[in-house]
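Structure record follows, encoded as structure tokens.
Only a single protein chain was left out; the remaining protein chains are all shown in position.
Right after this comes subunit A.
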Amino acid sequence: MATIDTLSPEPEAHDDHGHDHDHPPWLAHHFDTPEQQFDSGKLGIWLFLVTEILFFSGMFCAYAMFRMLRPEIFEGSSQFLDTKLGAINTGVLLFSSLTMAWAVRCSQTGEHKKLVVMIASTLSCAMVFLGVKTIEYSHKWGMGLLFPGAYFYDENNPHPTTEQLVSQHGFSENTAYFLTHSIYFLCAPFLLLLVGVVIWAIIAKVKKNDFQFAVAKPLVVVCLSFFGGVGLGMILTGSEEHAEGSHVAAAHHDAGEHDHAGAGEATESIAATYTEPTTFNPASDDAAVELLAESDLNTGAKAMLLAQEKQAELASGRVVAPGEDVDMGIERIERGVETKRQAGVFFGIYYCMTGVHAIHILGGIGVLVWLLVRAIRHDFNRQYFGPVDYVGLYWHLVDLIWIYLFPLLYLIR
């Protein structure tokens, strides 16, 4: 504390220093006072946060646009997002925001031990968040709830095996293996990290490097909390998984029977109307209409078939000329509006927004680890707490974005 007190915060005191070395190491040469240094940094981080908001606004704009154009797709697709997991993640992020704000307070009051604890808890919460996210992502990837182009969700068989993905959906074997086992791929980097940190802690302990051990110790807890998050996600989805399990078994049974009958299309056609299974059965209806139309006497069915053909033509062209007289076909297609490509658009937006948010969490983890090291080094004091405050502001912004993402993505009816 002695070094701090030698420097008076008053600017006029600085004029007496004729030389360079009469200021504490944490005050840069080009600043007159600690306050000036702090305020400059603070304006800088605010400007950075402004660019972050503008950056995210692009994705929010895409969201608003597609929701405006196809509100029913957002309602239907949102049912696949687990509100429980989203709510838990919201709570975890809010708590991490609390510990971060508390950490800023500790750095200002010079409570070094508590500062380390607060930063470590913030880091742990970030890891729990990512752990829960891992469960969410891997669950959806296995079900084929993906961006347009890769989307393959099938109501009859929501959890296809690797072989089914290759044979029915045309994925390469490696991709199919990744999609069905994505949880292991997502956990692997964190497992490696955990092993690395544990080895580092042991080496530091053996070598009696107290500082390194003091850093590695909280980091082991931080890495472990990722798997805590994974476990939490599993428990929360577990109860539903059981119910779904029986449903899946039934679906497998059905699918098997269909294959024997040689009518695999039934499973394909249902993918188009997965949220509201209608009683309408396109396969059998079409066949019946076609049969009837073969008789020249049945003009009604003939007209129906013609209309359907016309509709197919138009649908492939994706343009409907105004005033076309094919209303019957259009009505039917309107019912199946939640198509693969359009549901894929929702999930494309979902992955884009939550994924970029998760990347920001990863970035936040990086700077928080840097803060942790500095906090253990006792770098911060009541006149130099800028870095903690700046990282705190960034962390709160990430929380702020999640505050909007959660209701917009998870809570659509």
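Heads up, the rule we're going with is that contacts are C-beta pairs under 8 Å (C-beta built on N, C-alpha and C of every residue); 3 or more make two chains touch, one makes a residue touch a chain; residues count from 1.
Please note the rule applied: contacts and distances are computed from a predicted model.
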Missing subunit (named according to UniProt) among the choices "Tol-Pal system protein TolB", "Sporulation protein YqfC", "Amino acid ABC transporter permease" or "Cytochrome oxidase subunit IV": "Cytochrome oxidase subunit IV"
Hidden partner chain, touching residue among A:82, A:379 or A:399: A:399
Absent-chain contact - pick from A:31, A:60, A:147 or A:227: A:60
Which of A:34, A:348 or A:364 contacts the chain that the document leaves out: A:34
Missing-partner contacts on subunit A, residue numbers: 9-10, 33-35, 38-39, 42-43, 46-47, 49-50, 53-54, 57-58, 60-61, 64-66, 68-70, 83, 87, 90-91, 94-95, 97-98, 100-102, 104-105, 108-109, 268-269, 271-272, 282-283, 286-287, 290, 308-309, 311-312, 314-316, 318-320, 329-330, 333, 336, 339-342, 382-383, 385, 389, 392-393, 396-397, 399-400, 403-404, 406-408, 411, 413
